[in-house]
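Written below as structure tokens is the structure these notes are about.
Every protein chain but one is kept in place in this view of the complex.
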Amino acid sequence: MVVELCPLPFDPWQAIGKHASNGNHHAQSVSNGASAVFVGTMRDHNEGDGVVSLFLEHYPGMTEKELCRIVREAEQQWALSDVLLLHRTGQIMPGEAIVLVAVWSAHRLESFEACRQIMEALKQHAPFWKYETLMDGSKRWVSHNTPGFAAQGLGAASDIDQ
Amino acid sequence: MVVELCPLPFDPWQAIGKHASNGNHHAQSVSNGASAVFVGTMRDHNEGDGVVSLFLEHYPGMTEKELCRIVREAEQQWALSDVLLLHRTGQIMPGEAIVLVAVWSAHRLESFEACRQIMEALKQHAPFWKYETLMDGSKRWVSHNTPGFAAQGLGAASDIDQ
Amino acid sequence: MSIKVYYFASLRDTLGKAEDNGQVTGSQTVSDVWQQFNPENPRSSSVLCAVNHTYASMDHPVSDGDEIAFFPTVTGG
Partner (left out) sequence: MSIKVYYFASLRDTLGKAEDNGQVTGSQTVSDVWQQFNPENPRSSSVLCAVNHTYASMDHPVSDGDEIAFFPTVTGG
């Protein structure tokens, strides 16, 4: 398991490739048949407004701890062989990766479930706060994330969208 | 949308990176906030036996058509901005990527759902057949895929595991 | 009517042939085609079929020039 906060931009696909080809990581094992990945990137729009840049605040000490707890929880629930979680902090420009969650397992069920579970837990619990600079120069705190499940779906949208 | 059969090994993370940085692809757009990826790789074990190599047979003409149909079906159901689907054919060695499904969308819900839907449809419908060479030199056709959903879960396991 | 029939994977091994080329007559279905070319091999219920690169049911009617394929459960991905 690797969990890292990244103050500088990172290329998510290069980061996964590097992680997966490192012999020290379980991701490299030939007993893995599956890998599920989510990459969240900064959009140039939010809630109808053009967004020029984003500042991502976090709580040093707690954020790392909470991310590790979220990954450990997924590892206890699903048979995973490796997890890579990267999350940006600081000043972010449109198109840059904000978060990367990559999960490796023997079969696809576990990777799919764990990757999504980690992302939803991160969105709900990891102490990060987005501060947007809009096209007209004004700034605002983002008040909530978009829901990760359809309203008629798994019933979790109302919890997440608070 | 890019759908390709690959007779030679490919690096899945490089392939995504290349696709995502190509200005001709919608994956590159700054209006995308999410990307979900699944990579299936060849394991060195299956059903308790060591596997030395795999030959992946397909039905030229129909396989490409069916893969495109599966992706188009997902595009009709979910608001996606781009899909990249690569699938190996021919002789495959342990650790090599067999399938890559990458989906881009504005929000994570659509990417997560569509990526998994494409993978399950591909496993159920795309005309590919795995022929394994085992450690003792014997060869066998793989008779079925492992289920993609937990038996107590979305109720699809019994369909898939036939 | 002239058609082409292909067999894939374990089914090809079982039947010992990869294809059949031949003539069919009248209003035949895919199931009839199997019967005609494989009279001594009853078709397993797990065998799938495609007509002109699209999945079809066994009672799908056959037309002149059709490409018909029979194959076992798919195991890609």
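First chain written, first letter: the chains are A, B and C, and each begins at residue 1.
We adopt the following convention: contacts are C-beta pairs under 8 Å (C-beta built on N, C-alpha and C of every residue); 3 or more make two chains touch, one makes a residue touch a chain.
Here the structure is a predicted model, which means the values were calculated and not measured.
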{"item": "Visible chains that the absent chain touches, using the contact criterion stated earlier", "value": "A"}
{"item": "Sole residue of A:A74, A:V99 or A:C115 that reaches the chain not shown, by the stated touch rule", "value": "A:V99"}
{"item": "Where the missing chain touches chain A, by residue", "value": "40, 56-59, 61-62, 65-66, 87, 98-99, 119, 122-131, 141-145, 162"}
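In this section, only the chains that are shown with their structure count from here on.
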{"item": "Chain centre separation in whole Å, for chain C relative to chain B (CA means)", "value": "26"}
{"item": "Junction residues of chain B, two or more chains touched", "value": "40, 119"}
{"item": "Shared-contact residues (touching 2 or more other chains) in chain C", "value": "none"}
